[in-house]
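Just one protein chain is left out here, and the rest sit where they should.
After this line comes chain A, so read on.
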Amino acid sequence: MNKTLNTSSAPHIPSRIKVQTVMLWVCLALVPATFAHLYYFGPGILIQLVLAAVSAYLFEWWCLKWRKQPIKPFITDLSALVTAWLFVLCISPIAPWYVAVVGMFFAIVVAKHLYGGLGNNIFNPAMVAFAVILIAFPQSMSLWLPPGGFMDVGAIGNQQGLTFIEQLNWIFTGHTTSHIDAITTATPLSAIQTGLQQSFSLSEIIENPIFGDFGGLGWEWIANWLFLGGAFLLYKRIITWHIPAAVLLTTIAAATPFYLFNNDVFMSPQQHVFSGGIMLAAFFIATDPTSGCSSFKGKIIFGAGVAILTVLIRNFGAFPDGVAFAVLLMNMSAPLIDRVTVPTPYGKKTKGD
């Protein structure tokens, strides 16, 4: 017992959970929704996921080198994979290849590393990427496949769908042997927007088969599975209930008055909830802790803000879905919200009592 003892300070037993583990759970939670995506929109999502993940990691590696950061701990922390995955769930599965590459450039290089890397980003990297794409390549984002069966995506009626090879070909070369223009379609949200611009009423627009029971065919199921994944994260205590509850309930609360006021131009609350990115935002995007708020009160304000802004942008804005912009706007306000929502600690609530 003559050796030098370690005198580092308490606690002396280390924590058992790692950043990696947290990220891994998030990825796992995204699996069901990804399968649903695969089922309704075909293998495009997988191609995009590989594309985005590979470019994300190349950029990550490059940035770490350039910032002279240790490569191994950061490249293995899985945070880049989460970013890529979230981004891919937002874009069209048949977007051209450069969409993912450009997206990841903005996510990893600009939004993450220029702000100081892991944990220091002010904006949610996936949403920065998505917003850039929405602005830079709007037409590629409006080009979606109509939901169909797994093997013949895009098959509606007796129309033939796209095979895996055809999708691959389209993504990388922009050419395909068959009738891509004939089968691509708008997302439900942009269908509504174009429809409204052409003065159709909402009830006429949603007769289109791409609208399912309450959100959009396929979309509503992806939303359901995202919900399930979110529930899993809640169960694993990776996230708390504050943000999802705030986002979803506020979306309903904010959409209802518009709907009641004029249901010909404003979507119903359930359509808001089950279409576009709200479900993803509620459980996976607004819950991103780095770019969000710290206190529970702050989280609720943050979530509510995302929901209100999304509904407003959807109802009045120039873009069909406003989730990305809503999140970015709230990211900007987060430090301010944090400043005014510092919780009162133990023993300071009852001062003088």
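Operating definition for what follows: a residue touches a chain if its C-beta (ideal position, glycine included) is under 8 Å from a C-beta of that chain, and two chains touch if they have at least 3 such contacts; residues count from 1.
By definition in this document, contacts and distances are computed from a predicted model.
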Per UniProt, the name of the complex member that is left out, chosen from "Cytochrome C", "Diketogulonate reductase-like aldo/keto reductase", "ABC transporter ATP-binding protein" or "Ion-translocating oxidoreductase complex subunit C": "Ion-translocating oxidoreductase complex subunit C"
Absent-chain contact - pick from A:22, A:58, A:136 or A:265: A:22
Absent-chain contact - pick from A:96, A:117 or A:317: A:117
Where the unshown chain meets chain A, residue by residue: 1, 3-19, 21-22, 73-74, 77, 79, 117-120, 237-238, 240, 289-290, 292, 294-296, 338, 342-353
